[in-house]
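Some notes on the structure that comes next.
Missing here: one protein chain of the complex. Every other protein chain is in place.
Note that the chains are named A, B and C in the order they appear, and that numbering of residues resets to 1 at the start of each chain.
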Amino acid sequence: MLRHLLRRAAGFAVTFLLISILVFCMMEIVPGDPASAMLGTSATPETLAALRAQMGLDAPAAIRYLRWLGGLMTGSMGLSYTYGVPVGGLILERLAVTLPLTGLAVLLAVGIALPLGVTAAARPGGVADGAATLYAQAGIAVPNFWIGLMLIMVVALGLGWLPAGGFPGWGEPAAALRALLLPALALAIPQSAVLTRVTRASVVEVMNEDFVRTARAKGASVSRALWRHAVPNALVPVITMLGLQISFLIGGAVLVENVFTLPGMGRLAWQALAQRDLIVIQNVVMVFATIVIAVNLGVDLLYTVVDPRLRRRA
Amino acid sequence: MTALAKLPGPVLRLRRGWRPGSAALLIGGILTACLVGIALTSLVWTPEDPARMRILQKLKGPLVSGLLGTDHLGRDVASMLMRGAFNSLTTAFAAVAVGAVLGTLAGVAAAAGSKFDAVLMRICDALFALPPILSAIMLGALLGPGALTAIVAIGVFMIPVFARVTRGAAMQIWAREYIMAARMAGKGTARITVEHVLPNIAGQIIVQVTIQLAMAILTEAGLSFLGLGLPPPAPTWGRMLAESQTYLLQAPHLALAPGLAIAVAVLGLNLLGDGLAARLDPRRRQAS
Amino acid sequence: MLAIRNLSIAFPGPDGPVRVVDDVSVEVGRGESLGIVGESGSGKSMLSLATIGLLPKSARTSGEILLESKDIPGKDILVRNILAMGEHELCGLRGRRIGMIFQEPMTALNPAMTAGQQIAEGIRLHRRIGRAEARAEALRLLDRVRIPDPSRRIDSYPHEMSGGQRQRVGIAIALALKPDLLIADEPTTALDVTVQKEILDILDELVADLGLSLILISHDLGVIARSTDRTLVMCRGRAVEAGPTETVLRHPTAQYTRDLIAALPRRARAGLGDQPRLAAGGTR
Partner (left out) sequence: MVLLTRSSRRHILASALLAALALPGLSGGAWAAPRTDLVVGMPVEPPGLDPTSAAPTVIGQVVWQNVFQGLTRIDRDGKVQPQLAKSWTISPDGLTYTFALQPGVKFHNGEAFNAETAKFALDAIRAPGSVNPQKALYAVIADVKAPDPQTLVLTLAKPSGNLLFWLGQPAAVMVEPKSRDGLKTNPVGTGPFRFASWRKGDRVELTRSPDYWDTARKVHLDRVTFRFIGDPQAAAAALRAGDVDAFPLLPAPELYAAFQKDKAFTAEPGLTEMKVVAGMNNAAKPFSDKRVRQALMMAVDRKLLIEGAYSGYGAAIGSHYTPNDPGYKDLTGVYPYDPKKAKALLAEAGYAKGLTFSFKSPQMAYATRTAEILQAMFSEIGVTMNIVPTEFPAKWVQEVMRDRSFDMTVIAHAEPMDIAIYSNDPYYFGYKNPAFNDVVAKAAAATDEATRLKLYGEAQEILAEDVPALFLFVLPKLSVWRAKLTGFWKNEPVPSNDLTEVRWTE
């Protein structure tokens, strides 16, 4: 068991290192130097040189990479060029928005997809199945930033039930949650569409299995056989898809954060790139990568919980 | 991860017991054919020149000026949609080609030899862990916005998906008895891959191709929203959608036209994918 | 106990309905074991599924399947047609009045539930008893079907058990509520010969001890000969011959039955002829 975990840990370490090299090189070749991005059109060459020195940009690339990597190991991510504050603090602030947003979106997506997918699978070709298929196809086709706009127009402005954007901070948890509801829904709808399709297909396949018939032969009703026997065994592909989606959600939320003006990780990365705040971008990408790797680990663990056959492997 | 390989869509069966999935294949096929048709005709003929501006005629509603009205610079929305179809489709097809070819190669190679497996999968993990939109922005900044950037940005992030799908499917095939037989017959890994593995997983790859095509069109819309898609004056659905955003109240048709176009295109491609999946996937035929 | 009268089952096909079972009538007395034999695709499985009301929705049935109600002293014997029953009533019947054992032990058990849970579930579906009590009952049942080391097996998952053990769990599930009729659809086909014998011994023992009626479906004449009182031979959905097993096997009237026996390998056929009824077969 330990050997297996060690091998996995080694795998993550290699991936982690690979990403750090990939990102650092990308940052080196991206055109436009941070100093000129800060000092604008009328800066003189010496002021630019002075700022580059201040930012520590004059050191050779290899040294800067090692300094950054060393910092990562000891937990200090360095100072942001634009704000001059520790990047760690900046990112934590933004994670306090992105993680709950993604969590809420996943909950909503599963909340919509599981019941819809399962009821559709219960009677293939029935009304529920038609509705689920339509929802799935439509949901996938519509971009999430577009749904976001519609939600703002109708729910926030038209009906006034929820704020139209912005984030009041976790000082007032109730208001913060209300602010996250609409963006989470905008993220959840396309994801739930894909999830519905996967759930439906998987449950339909499991319904044909013999043990579902055994359950019915024991006197279990159709719905009990469906929920107690078929669904638990249909979860593996659903979890796989969920794992893929979570990593997409975290990375893809830039657009929705933009439309709902949420100070999330996406916008931090977007602003940092515009201002060529390289240290912030590098660390944001590393944090993203860590989250995605953690999610994959979580998905593997979830497999073993759902399917005892996989338990032996973990 | 083989669970990922099974991503079949719904199976629409008509009462008279058609071959499984043929309804999806039919509808999907028709929609996609129309799409490709419109895209190609747009090269030869469009109601108006998509780039021609009549600023004084701007923001006119559908049927008031031209079939679908005009945009904020007075250009004819219908012509832009047609030319946009061509641009969006070519970008999507090219991007999927990049993703599919490289991804499949990586996946199959990974499934074939164990020493490739670890390395390729690590690279895929690394690529996969990079947030897609963010990396596209970085690529945009690197290569400068343009058709090439859009294709590379969308295509590169499909490689891990194709790699995982093909690796999962190929591993299943490798485990089959008839592969042992082929090995016994002295065939090398490469020949086995080409003759046995690829044909058997072709179904799943084609399904992924259609799904990823749909995703590519959406990602291109996202990129244009961030100003990274094809440069003007080439109209794309993504940029039309992005530019329509601030006119949502005055001219809703500006957002609806590209939005619906994307929806229909993605619907058609997905249905086509499902139909192909039902037709090509042997296991699926008995089950339904 | 159970009477099937003029049962026909048809499925909608590309060119008109396809009859899978065509006007079959057969009866099973209390404590009697009926064998149904025929090539695969002869409709014998469909027959058994119809008896328990688990036919696919697209099936069209005609005729009657009559089941005596439990013979409570003093009440006259109530006869009900299973085909006409509603889903709710059928749920009440399945497991409690009719138990079923399936062919594929590999897939017949829920891979995500332990053996104990699957047996206990059957019990708790029909009787309001606590979890612990149901588990104790399950343990007794596992012992009853002679599974080695039942206290450990009760908590193991299907993939941790052999084919034979799994079939034993299947039997335990079917017997959980002491049904009046047990239907075994090719219980031994998927098992190797040695395990087959053990399973058939258990079945014979249970039929004898609990006085169950048994419908044993198989394509293997040896199994039919060994464990059944009467036999129904089916071919392409039609009942070609029925009667006491000995007469049907020794002096088949229908040509089809003769072909079936002729198809057996010579040694096995010899064995059929003079094989004394097993002692465990018990008296009638």
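By definition in this document, a residue touches a chain if its C-beta (ideal position, glycine included) is under 8 Å from a C-beta of that chain, and two chains touch if they have at least 3 such contacts.
All values derive from a computational prediction rather than experimental measurement.
Student: Which of the chains on display does the removed chain touch in the whole complex?
Tutor: Visible chains that the missing one touches: A, B.
Student: Touch as defined at the start, partner being the missing chain; which of A:18, A:43 or A:138 qualifies?
Tutor: The missing chain is touched by A:43.
Student: Among B:72, B:122, B:187 or B:279, single out the residue that touches the unshown chain.
Tutor: If we include the chain that is not displayed, B:72 is the one touching it.
Student: Of the residues listed, A:59, A:85, A:107 or A:127, which one is in contact with the missing chain?
Tutor: A:85
Student: Under the stated touch rule, tell me which residues of subunit B contact the chain that is not displayed.
Tutor: Those residues of subunit B that touch the unshown chain are 51-53, 55-56, 58, 72-74, 140-141, 144-146, 227-228, 231-233, 245-250, 252.
Student: Applying the definition given at the start, please give the residues of subunit A touching the unseen chain.
Tutor: Spelled out for subunit A, the touching residues are 30-34, 36-44, 46-47, 50-51, 54, 82-85, 90, 93-94, 149, 152-154, 156-160, 163-167, 169, 258-264, 267-268, 271, 274-277.
The rule is short, and it goes like this: only the chains that are shown with their structure count from here on.
Student: Sort the chain pairs by how many C-beta pairs are in contact and tell me the top one.
Tutor: The chain pair sharing the largest number of C-beta contacts is A-B.
Student: Starting from the Cα centroid of subunit A, hunt down the chain whose centroid lies farthest away.
Tutor: Between subunit A and every other chain, the largest centroid distance is to C.
Student: Would you kindly tell me how far, in whole Å, the mean C-alpha position of subunit C lies from that of subunit B?
Tutor: Here the centre of subunit C sits 52 Å away from the centre of subunit B.
Student: So which bits of subunit B are touching at least two other chains?
Tutor: Not one residue in subunit B touches at least two other chains.
Student: Considering only the defined contacts, which subunit A positions touch subunit C in the complex?
Tutor: Against subunit C, subunit A makes touches at 209-211, 213-222, 224, 228-229, 232-233, 306-309.
Student: Given the complex with subunit A, which residues does subunit C contribute to the contact?
Tutor: Touch residues, subunit C against subunit A: 52, 54, 87-88, 91-96, 99-100, 102, 104, 107-113, 118, 121-122, 125-126, 157, 159, 170, 173-174, 176.
Student: Considering the complex alone, what residue numbers of subunit A touch subunit B?
Tutor: Touching subunit B: residues 11, 14-15, 18-19, 22-23, 26, 29-32, 120, 124-125, 129, 132-133, 136-138, 140-143, 145-146, 149, 153, 197-198, 200-202, 204-205, 208, 236-237, 240-241, 244, 247-248, 250-252, 254-255, 266, 269-270, 273, 281, 284-285, 288-289, 292-293, 296 of subunit A.
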